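Missing here is one protein chain; the remaining ones are kept as they sit in the complex.
On to subunit A.
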Amino acid sequence: MHELSIALAVVDQVDTALRERGAERVPVRSLTLRVGELSGVVPEALDFSFGVAAEGTALADARLLIETVEGRARCEGCGRDTATGMPPDLWCGACEQAMSLTGGRELEIARVVLEDLEIRQGDDVPEASHVPHR
């Protein structure tokens, strides 16, 4: 269960990225991670850990969105492009050779969506007037 370490790394990196942009005090509305099926990270455990790691930071109220990426491999011999499955099968039996991995190891912070500070600063603007980004 290293998802807490992963979650702490995510919070730390987002915090640094926002600081670099002078936006460290802007609350984060949502955070999107891309997690590959073969990354060794369990999305449910990461979701749970994120709540703990984000406490007291600009990410405290952020929604965590996890995009899972399927494990995929291609055989350079016959050109077959296929899901690797889990556990992955990385051997092409027909060509008797190793396949090439084309997806599934992703573990990255894709994007963050920040709250609009101008709206937040106006206390009389109700929460419902926030326009969702997408």
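Keep this in mind: a contact is a pair of C-beta atoms (placed from the backbone, for glycine too) under 8 Å apart; a residue touches a chain by one contact, two chains touch by 3 or more; residues count from 1.
Throughout what follows, contacts and distances are computed from a predicted model.
One chain of this complex is left out of the view, and of "Branched-chain amino acid ABC transporter permease", "Peptidase family M48", "Decaprenylphospho-beta-D-erythro-pentofuranosid-2-ulose 2-reductase" or "Hydrogenase accessory protein HypB", the protein name its UniProt record gives is "Hydrogenase accessory protein HypB". Residues of subunit A in contact with the chain left out of this view: 1-2, 5-6, 9-10, 12-14, 17-18, 21-23, 26, 29, 33, 38-41, 73, 86-91, 97-119, 130-133.
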